[in-house]
Every structure is written in C-alpha cells, then in structure tokens.
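One chain of protein is taken out of this complex; the other chains stay put.
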Amino acid sequence: MTLKLDAKVPAGPMAEKWDRHRFEMKLVNPANKRKHRIIVVGSGLAGASAAATLSELGYKVSCFCFQDSPRRAHSIAAQGGINAAKNYRNDGDSVQRLFYDTVKGGDFRSREANVYRLAQVSVDIIDQCVAQGVPFAREYGGLLANRSFGGAQVSRTFYARGQTGQQLLLGAYQALEKEIARGGVTMFERHEMLELVVIDGKARGIIVRDLISGEIESHAADAVILATGGYGNVFYLSTNAKGCNVTATYRAHRKGAAFANPCFTQIHPTCIPVSGEYQSKLTLMSESLRNDGRVWVPKRREDCAKNPADIPEADRDYYLERKYPSFGNLSPRDIASRAAKEACDDGRGVGPGGRGVYLDFADAIARLGRHTIEERYGNLFEMYQRITDEDPYTRPMRIYPAVHYTMGGLWVDYNLMSSIPGLHVLGEANFSDHGANRLGASALMQGLADGYYVIPYTIGDYLASNKLEPVSTDHPEFAAARQAVEDRTNRLLSVKGTRTVDSFHRELGKILWDKCGMARSAEGLREALEEIPKLRAEFWRDVKVPGTGAELNQSLEKAGRVADFLEFAELMCLDALHREESCGGHFRVEHQTSDGEAKRNDEQFAYVAAWEYAGEGKPPVLNKEPLTFENVHLSTRSYK
Amino acid sequence: MSATDTASGAARPAAAAHGTPMTLKLHVWRQAGAGVPGRMVDYEAKDISPEMSFLEMLDVVNEGLIEAGDDPIAFDHDCREGICGSCGLMINGSAHGPMKLTTACQLHMRSFADGDEIYIEPWRAKAFPVVKDLIVDRSSLDRIIQSGGYISAATGSAQDANALPIPKHAADLAMDNAECIGCGACVAACPNASASLFTGAKIAHLSALPQGQPERQKRALAMVETMDLEGFGSCTLHGECQEACPKGITLDAIMQMNQDYIVASAKKVEGRA
Partner (left out) sequence: MGVLQRFWASTIGKKVVMAVTGIILVGFVFLHMAGNLQMFLGAHVMDRYAAFLKSSMELLWILRITLLVAVVLHIISAYQLTMINRRARPAGYAKHELAAATWASRSMRVGGVLLAVFIVYHLLHFTTGTLHPAFSHTAVYGNVILGFRSPWIVAFYVVAMAFLGLHLFHGVWSAFRTLGVAKPSPAPLHRRVALVVAVVVWAGFTVIPVAVLLGILQ
C-alpha cells in the first residue's frame, strides 16, 4: 500500500492562509485541555518551546531528553543568529522577501505555504524571546542589532554574541523549568526514546530507556511530538553533538511515518579542518564570520605550503568574490562548500592534507580595528585558537566544509503532523521548510516557530477533531513495542564480537562522506548501497558491547544509535540515487552546468520524496508530494 | 592516594610544538554506581597526539578498555565545543583542567607533556551525587532555575521587541552572566561546594534587564533558599569558582545575588516582595 500524502495546505491567497486556518481550526476548551496528555520528545528549541507553550495552555506534558538536563539539547551550540523579517534596518526586508529568500535558498524544493507561515511568525519570535530576557546584541541607542547571513542581501539576523542558540534555548529552557515547577510538565532527563507505539492507526505513546537504571518504560498519551533534531551524525564526523541521532525518527519511520528527502544534507563551508584519525567531531566556525572574513586560496599550487602572509595579494584567488560577485563571501552554504572542495580538488588547498581554505580577517581588522572584530567574534576566535593553536588575528583561519544540518526528516503536513495520525514532528527532525538547502539562521527560526506558534494551534485541532479512547500502557501494542526494545537491546549485548561501536560508526561515516557527501555520483551511490548492508551485517556479527542493559551503559546507547544509522544510511543513498538532478545540498556530478553549478530538473523532480517503510529487507516505497510554486516563480538559482 | 604535581599543564604547552605522540599515566575515579564505594584506578594512555582533545584522549583509552573486555570509563559529554555544559572533570585538581576559560572538551593534550601523571575525578559535592565513574547528577542546578530563574512571559504575550530599548551596557552585562553553561565547575572548585556563582550568574543576568524587574525580589529569595536546601555550601569568597568558570563569570555575580537577596528580605519586612 502506498500512502496518501495530503499536505492539508489551506485554501486562499498565500498571505491569508495561516490566519484563515487559525480561525478554521477547532479549539479544545480550557477545562478539557488538562485532560489531555501530550508527549514531547526533545528539549531543544523546538521541543522546549512546544512543551512550555502547551503546558501554559493547560495541557499535561511529558517531556523527554537524553542529556542530563533539557538545557543541554544541541540547539545550545547554534552560534550565528536567528532570522526575522522585522525590517528594523529599513533595508527593504519584508515577510515576502524572507519567504522568497528561503524558498530560493532551498532551491525550490520546499512547500511554499509552510515557508510563508515561517516568515510570518518570525517577527513574533523575536518579541517573545526579548520578553523572556534573551540578551540579544544591541546598538548604543538600546535597540536591537542585526548582522547579515548567507543567501540574503538584507540584514535580518538577530544574535547574542556567538551564542545565539544558547541564549534562545536558555529562554525556552527557563520557560520549560517554570512549567515543570508549576506541575504542567513532567521532565524525564536521561531517557532515550527507542520505540513509537501506534494504536488503531494513531500515535499513542513511546517506549523509553532510563539511561541510568537501564529500565525500559512505557508512556501513553493522546498525541506524540518528536522534536529530536537532525541526523547529521550518520556521517560520524559532523558539527553535531555526539548524542545526535536518527533513532527516534527512524523508529517512527519503521512504524509508518514517511521519511522525506533523507539525502538532503547540508555541508557547512566554515568548519575547522580535520586534524587526525582520532577526531571525534568537527567544530563549526559560525557563518557570521563571512560578514567580515574573506575566503581565498593561493592561485598557484606551489604556494600552498607557504606562510599565507608571504603570498602577495596578486597571487591570491578570492574565488567566492570572483565567481559570485553580487553575494561574494556571503553566497549560500551549498555553493560556498562546493567551491571550497573544487579549489582543494584542484590542488590549491592549504594546511594538513591540502584540505582547507583561508578565511582572512586582515582587511576587516585594518578597516574596523581589532576591537570591533573582537567584539563580534571574540569567542569564536578563542575557540579556533584553542583547537588549532593558531592566532586568527594574525594568521588567516583555515576552514573546510563539514556536515552540519539535515534538511531531510519525517514528512509532515501543514499542521506538522506526520503520516501517522497524532505523531507531530518539529524542528530539524521534520523536513518542512528548507527544501534542498537551509539558509543560515533559519533553523533556530523554524524550531521556535514550530514550537511557540504552530503546534499549539494545530495539535488542539487534532485533539478536538479526533475521538481518542483512553489507552493504558498495559495495551498489547505497548507490551509488543516494549518486547521489541528489550529483544533489540539483548541482541546488541549478546553479539560479543571483537569490534567497538565507534569503529563501525567511523567506517559508515567514511562511506557516506565519500559517496553521499558534497558531490554524489550514481556509481558511487551504487557502491555505497553495496557496502552499507555488508557493514551492517558485520556489525551484527562482530560488534562488541560491554556491560549489561540494567545499568548506565554508554556503549549500549551508542550501539543502538549506530544500528539505526546503519539502516538509515541505505535510505539516504537510495534517495540520493533516485534524485537524478542537482539541487541545493544534493549535488549529482552527472547534473551540472558547464561552469559546474547545480542543474535542477523541475519537470521530473519538483516533488518531495517521502519514503515509506515496507518491512524488514524490503525496498522502501517512494511516495511523491508534488511541489507547486505559485508565488515564487521557479528560476535557476543564481548568486552571481 | 598521594598527590603529585606533575602535569600543571598550562605551564608548559611546549609539547604542542613537536606533534610527537605522548604516553601519560592516568589515575581515574571508578565507581560502578550511585552509593557503592569507588576508588582511583591507574591506566596508561599510549600514543596520545598533542592535537587531541582531552575527551578524545579518554576515547582512545576507552577503545582500548573495550577491546580488552573491560568496562570503559563513563563520562558526560555531548557538544564537545564548550557550550552544552555536559562535560565536567576534575583534572589534576582543577575543574575542567589547567587551562583557563576552557571546558574539559576544549582542553587539548598539548597542555600536557609526555610522561605526565593526570588525576581525573568527578565533581565532588553533596548536591552532585556520583552516578557512575566520572558522571554526577547535577539536577540540583535545574531545580535552582525552577525555583525562579526565569521571567514569566507566556508565549504570545510579548510586545514588539524594540518597544523597550535596553542600554547596550545593560544588555552586555546581562549577556556576560547569561553565558553560564551550567557545568557545575564552580561548585566543584569551591572549597565549600557552593553554587553561588551559578545562582548569582542567573540572578545577575535577569536583574540587569528591565524585563527582569517585576519578579526580581521573588526570584532572589526563592533561588537562594533552593540553593541552600539542595545542600550546597555557602560562599566565603574564596574566588576559586571564578578561576574555574569556563565562561569567565566573575564574583560580581555573587555580589549581585547577595545584594538582591538582602534588598528582597528588607522589602519583605515592609511587606513589599
């Protein structure tokens, strides 16, 4: 059976859809709200904002995260900023322009209506955060400051030094803690979701493992929200935190939730290059650096080994400024990353292994003075120096692209509900708003839009318009899901092989980076589709997980996540192989223009690829949600 | 366990110069679970590159332990970029190790030299019970926030963000204190296991902003009293917390907390708070 994907986009002109929909949606009366329990998996920007807001509305909320505190969700790491169409700069910004930039930035592979709504609520987000006490950067006059981000020609990015994500998350976290104290939210830290429970076709609960006692618990509810973040860690090396995983969403996928555009991953152009085998994660240098930093490599290969200071201006190739004069160093991420790869493939890369390009602040420091640069990027410069032991004030930074964000995710309709009724998906975990490439500072915006302003309305509509029989955790479906989790855990522990979980994860990461990374070819993807199942088989034959399931066991946690990555990776490559076009972060070498730019194929691929799980060992089924563009007309993306 | 003062790392980043692999002698606290006795166990960390982060060094040790069929060393970590506050290790008697303004995950092995001895212990405080090995339970910090570390502003109730200008210096002061990552190093470093720097940082953040004023007194009273109830010590101004704090929060945060608490109590006497 194939799914019927109904995006449920409201009728009417774009600008009125959301207002009209808010009016048309059913409401749950205040007295009944407290009768509904809602499970929120995730305490990042999306999860925390949703949990807090739903509790404020009167719902009973159970919130889960695998860290020891909700405040540690990976949103905390976001550096650069958050977009909003406030037009405080009076530089021609508007909801329409943010909408347009985002659809174009996403290379026309996102759903117009969702993006428009995102742009609409973006302005409220900033108001809400300021009210919570988020200390955004300010001008001397006391008004909010802005900076520019990639893919935009207006200055609409709000920021709090280099820790915007941290400050936004702490705002949401504090609201969440307030609701916990009030009794509206029950928080379950150090609990990992390992299964979704579906009863009578509706999501009614989850199975979690208490990471301290190892106990497997069942939790029932009237609706389930997944806000579990992205799966960039499938590449092993990424800018994501070590714990980021696909488990929650992949388990839901196996229970019937369609997975949309899994191959749409974002490679961020400005990260600190890999320094060795042991490397456990990559560190992002915020895109905001490209406001003042100039990217270049030597014109001549023989100069690469030289000290950058000794390479005269004339021998430097500021390739972004050369190739994309109008956006220059601020061209979108996919383009900047590919350009860096080309330069290095051309043998003009710098640093160890020739896998790096310079990000140079000499001009900015000369123009604005060291102090200003310190104020803007001080903590990033310190981080760079700590990691590389080089001083970016005197020597240009070395940067290289790294896996950063996943545009793909569980398919959701306009109400952020997946193809399983009652299962809602927010934040990076869903596929919704960024198409084939996310613009900088748009993920924080989306996470908070989903959590503060969208789900509170749409989940009410779901609860009000569905008759939900009360279910208890004794229900056979719970028992079955529980059993499945226990069996899986025991299976992992009983292999008792010779190789560590990390060794498998590294190997998987290498396969994906080489064959499903910045440049993909049918040939490479086919190889990957050969290698991944082999690796998976070896994993289940030879993985070594010490300890037991009845204790805090970090190897076991990793093993479970890697086991899911090993299945999911195949879906990614399959998706990448089927999409015979280049768009955004998905670059198929077979499909490029003469000057190496991505070549979209709108006739055949202007759709969302929503993959449906067909059962163990069976190939997943492809469902298509056609994308129509009435307000932004399809054009070749150009930043020249 | 006799203390040795070998790796006072920051003193000699010399090792970094030549990237030659090092061998280190580790003394690590191992404890199977909460409430059961633990002990220091010695390990050898071989071929450690100076470019590795401290946690990557522990990864290498753990890979070895797993392959040898032993139980790997459990330690908290997630972002590994010094922002999530998960990691927290007492390294040679210093919270987060010898390098100032640096979390354990951002500390690099170039801060140590070949042959160094390194003591690795969990945060120690009554309010931070050990969960396993180097992992402690820091939920007491969340409960301090729960008691009042927020501004009550229900979603949707906000006015336009620019409707209330905030002087840059106030916004900067708020940000300085808002940078706290909740790692607990201040508690670990404090001879009295006091959480004053953590609590002070949140109070100072919210007190610096106009939005924070309505709940200012209530907040100070509740947070300080919760901090006491959780079993943290009192502040006798040793200043160790400030030195250990990876985010450079200063004692001024504690002074702000004291001031707000005193004012709040005074107002309470007059029945205003």
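Each chain carries a letter (A and B) given by its place in the written order, and its residues are counted from 1.
Basically, a residue touches a chain if its C-beta (ideal position, glycine included) is under 8 Å from a C-beta of that chain, and two chains touch if they have at least 3 such contacts.
Quantities reported herein were computed from a predicted structural model and do not represent experimental measurements.
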- Left-out chain, listing which of the shown chains it touches: B
- Out of B:Cys79, B:Ala125 or B:Ala158, which is the one that touches the chain we can't see? B:Ala125
- Just the residue numbers, please: which parts of chain B touch the chain that's not shown? 1, 3-5, 8, 27, 29, 40, 90, 92-94, 119, 121, 124-127, 189, 191-194, 221, 224-225, 227-228, 231-240, 242-244, 250-252, 254-262, 265, 268-269
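Keep in mind that, in the parts below, only the chains that are shown with their structure count from here on.
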- Note on the structure: Taking each chain's centre as the mean of its CA atoms, chain A sits from chain B at a distance in Å of 27
- Item | chain A-facing residues of chain B, complex | 13, 16, 32-33, 49, 51-53, 55-56, 59-60, 63, 66-67, 69-72, 74, 76-86, 99, 101-102, 106, 108, 110, 131-132, 135, 137-139, 141-142, 145-147, 149-162, 164-168, 171-172, 174-175, 178-179, 181-182, 205-206, 209, 211-212
- In the complex, go through chain A and note every residue touching chain B. 49, 52-53, 56, 67-72, 74, 76-77, 86, 88, 124, 126-133, 135-144, 160-161, 163, 166-167, 170, 173-175, 177-178, 180-181, 189, 212, 241-243, 275-276, 278-281, 283-284, 382-383, 386-387, 389, 452-453, 456, 498, 500, 502-503, 544, 546-547, 551-552, 554-555
